[in-house]
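Note sheet for the following structure.
Every protein chain of the complex appears in place save one, which is left out.
== chain A ==
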């Protein structure tokens, strides 16, 4: 089995995710791009686990999924509450973290 196509796909997904985080303003989209990057990592983990024949990478992938699930809960809650107070889901509107 050749790993290159899988790694290439993983890198592509990660890049799409990263660019999305940087250029999109909508918090939901940014959030989905973060998920995309996490899953790109998962793909790389399982690919290498398969190539090397041990389960470490698979376990790591499970951990990432668990963390991602938890993160979704917290993140969505934050986004919803920001939307409620500001009537906007744009990340640029929530720029209060400065003097």
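By definition in this document, contacts are C-beta pairs under 8 Å (C-beta built on N, C-alpha and C of every residue); 3 or more make two chains touch, one makes a residue touch a chain; residues count from 1.
Following the convention adopted for this analysis, contacts and distances are computed from a predicted model.
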Answer for the undisplayed chain, UniProt naming, from "Cytochrome c-type biogenesis protein CcmE", "L-serine dehydratase", "ABC transporter permease" or "NADH-quinone oxidoreductase subunit L", is "NADH-quinone oxidoreductase subunit L"
Cross-chain touch to the chain not pictured, restricted to A:7, A:21 or A:49, is A:21
Omitted-chain footprint on chain A covers residues 18, 21-23, 25, 30, 91-92, 94-99
